[in-house]
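Note that this complex is displayed minus one protein chain, with the remaining chains in position.
What follows is chain A.
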Amino acid sequence: MIAVQLFAQDQGSTISDSLYASGKIYVVVACIVLILLGLLFFLFSIEKRLKKLEKNSPDKN
């Protein structure tokens, strides 16, 4: 029974294999990295909008 389950997992992709590894810490890492990337992307997009505003502002500095 256990062997069958293990075998079933082997058929997944390498990504889902590593996500099932022992303590499943990679799942946490994936979530946190996604959140971090999302926030950083957000910061970059604020930066971009700010630059546009600075360009249009009457006082160039």
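Simple rule for what comes next: a contact is a pair of C-beta atoms (placed from the backbone, for glycine too) under 8 Å apart; a residue touches a chain by one contact, two chains touch by 3 or more; residues count from 1.
FYI, contacts and distances are computed from a predicted model.
Visitor: From the list "Heme exporter protein C", "ABC transporter substrate-binding protein", "Na(+)-translocating NADH-quinone reductase subunit C" or "Cytochrome bc1 complex cytochrome c subunit", give the UniProt name belonging to the chain omitted from this structure.
Guide: "Heme exporter protein C"
Visitor: So which bits of chain A touch the chain we can't see?
Guide: Residues 25-26, 28-29, 32-33, 36-37, 40, 43-44, 46-47, 50-51, 53-54, 57-59, 61 of chain A touch the chain that is not shown.
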